[in-house]
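One structure coming up, written as structure tokens, with questions to follow.
The complex appears here minus one protein chain, its other protein chains still in place.
As written, the chains take the letters A, B and C, and residue 1 is the first residue of each chain.
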Amino acid sequence: MSSKLRTKDEIVALFADGQTIVVGGFANHGVPDALIDCVLDSGARHLTLLSNDTGDADLTIGRLVHAGRVDKVVASHIGMNTETVALVASGKIEVTLVPQGSLAERMRCGGAGLGGVLTKTGLGTVAEKGKTIVEVDGERWLLEPALRGDVGLVRARSADPIGNLTYRGTCRNFNPLVARAAAVTVVEADMLVELDEIEGDSVVTPGVYVDMILAK
Amino acid sequence: MSSKLRTKDEIVALFADGQTIVVGGFANHGVPDALIDCVLDSGARHLTLLSNDTGDADLTIGRLVHAGRVDKVVASHIGMNTETVALVASGKIEVTLVPQGSLAERMRCGGAGLGGVLTKTGLGTVAEKGKTIVEVDGERWLLEPALRGDVGLVRARSADPIGNLTYRGTCRNFNPLVARAAAVTVVEADMLVELDEIEGDSVVTPGVYVDMILAK
Amino acid sequence: MDIRHRMAKRAAAYFAAGDIVNLGIGVPSLCNNYAPPGVMFHTENGLIGVGPLAEGLQRVESFSNANGMRFVPMPGASVFDSAESFAIVRSGRLAATVLGGLQVSEKGDLANWARPGKMVGMGGAMDLVNGARKVIVTMELTAKGAPKILKACTYPLTGAACVDHIVTEQCVIDVTPEGLVLREVLDGVTPEEIQRQVEPTLVVADDLAIMAA
Partner (left out) sequence: MDIRHRMAKRAAAYFAAGDIVNLGIGVPSLCNNYAPPGVMFHTENGLIGVGPLAEGLQRVESFSNANGMRFVPMPGASVFDSAESFAIVRSGRLAATVLGGLQVSEKGDLANWARPGKMVGMGGAMDLVNGARKVIVTMELTAKGAPKILKACTYPLTGAACVDHIVTEQCVIDVTPEGLVLREVLDGVTPEEIQRQVEPTLVVADDLAIMAA
């Protein structure tokens, strides 16, 4: 059992062109900003961004869009970010919009060894487009398939050396889902604490999901 | 916002013949024993029991089997309870066995407005029997449909008056899933605490899922 | 009372103590000023128990609503991730949601997230209209004189047959199996005047009431 703390250089080395990056946060809150610095420093381009939104123009997640690193976005809402909206309109970014609850479940599936879930959300709307309808006992459901990425960026409140995590308030949002939904999960924590300092019952994301923690 | 604390008599009145009762606990640990007393006192019969297991003979959940209240069991394992095994063998109880992880997900779906999930678990085994296979991008998955009940019985460590709950150690097990997977959710807590005594970040089951709490 | 607050106050009259309610942005967000005691507010980014807007040291990043506004959590607040948040939404645990509307059809279809060619995201709206037990739309009756209550929506739908109540600045309309029922009108406004501003034929309630100004 060795520490998962890693230097910024080690984390920067994770990123490569064409990857899918899964990012926690909601409307600029609870976003792993120091890990977004790492993506920017890596020079990685042609990324697919999987996150609830793309923040504001050149703020939080929006910095990846501003720097021209993003080719595709999968999100529930991009309207806050005027740059994303313009790049989508001009065809420079391809966007897939997913209802927020379905996006959360799809990430959860991707991190839980599940292939997808059946939901009513989006039935009778454009969210049905290209999707499979599954009947269960005569009832119609929309199949929302699992989503996963290459690297997941998580913002936590506290992290112990093996990656047990807590969150604070609404900064939790998508972060625990992102922690599961990527091949490699990297964490940025407001506070780094000792092993066993987070009581077992209070752990929100078990360390088993975490690969690396950004050292201060 | 009024208290969800209810007397034993009010809770006993919830149960009726033919209901599906969803019960938390795992191998006699974390079982809501006082709520099982309520089911016994109600006289309700021909119940369907939805739980991980049926405890030991005449212990915890097994008391419902011992008292002849149960017609059907949906569980992942009944082997600990010699009475259940004998009643199944003689055709007096009908049992449906579900892989434990699939049982947990099916309860979660039932409580999350989802119709089912796709899993690999059980592919190529008897767990496939009667189930739909769904292909996603050419990959085969087993569709495990949602499960719900009429009344859910939950054992918590602490409960505030609006039903925010915490659990302790492995007594958590299926309890947070049961809390969501029934039309009416009833809680038995080791400790009844004041409003706001459970810090928001530490709440495991939000009170929105809870209908009644057994008063001491 | 200005028309925005009038609509918010009327929408909030659908809430009862013990309800958990989700409010959209704009007019719906004003409903918390008029809710009866004991109503708790859900924000889809992961909390039940949203209190008043925060000031000074209370303004912390960790308590922000779906609109990015900082708030004070109320006693008994619970925190959860986005998957749990929408499990609560879809499973019918919210007594009500109040949302703005671009168009509502006579069957209760709602369009409120996009105009054709301008789709920036549905956020949580599709889940909310699918899951909340009561879907209340607050909107002005017309847009630049054109009706917003239509036989069929022309904009992309948020949800089909999902709306229960439409609260406008002039009237309250319920969506029922018998069609759109006019329940309340502002004092001095006639049912005929309302009818002229909506496309489908309204049923006037036998007990048509006066809407508070």
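One rule holds for everything that comes next: a contact is a pair of C-beta atoms (placed from the backbone, for glycine too) under 8 Å apart; a residue touches a chain by one contact, two chains touch by 3 or more.
Computed from a prediction, not measured in an experiment: that's the story for all the values here.
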item	value
Visible contact partners (per top-of-document touch definition) of the missing chain	A, B
Residue among B:E83, B:E105, B:D160 or B:E188 that touches the chain left out of view	B:E105
Per the touch definition above, residue among B:G62, B:G113 or B:P176 touching the missing chain	B:P176
Missing-partner contacts on subunit A, residue numbers	1-2, 108, 111-114, 160, 162, 164, 180, 195-196, 200-201, 203, 206-209
Residues of subunit B (touch criterion as defined above) contacting the omitted chain	26-30, 52-53, 75-80, 85, 97, 99-105, 107-108, 119-127, 157, 167-177, 204
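In this section, only the chains that are shown with their structure count from here on.
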item	value
Chain of greatest Cα-centre distance to subunit C	B
Mean-CA-position distance for subunit C and subunit B (Å)	34
In subunit A, residues with contacts to at least two other chains	105, 119-120, 167-169, 172, 204
Multi-partner residues of subunit C (at least 2 other chains)	47, 73, 79-80, 86, 89-90, 130-131
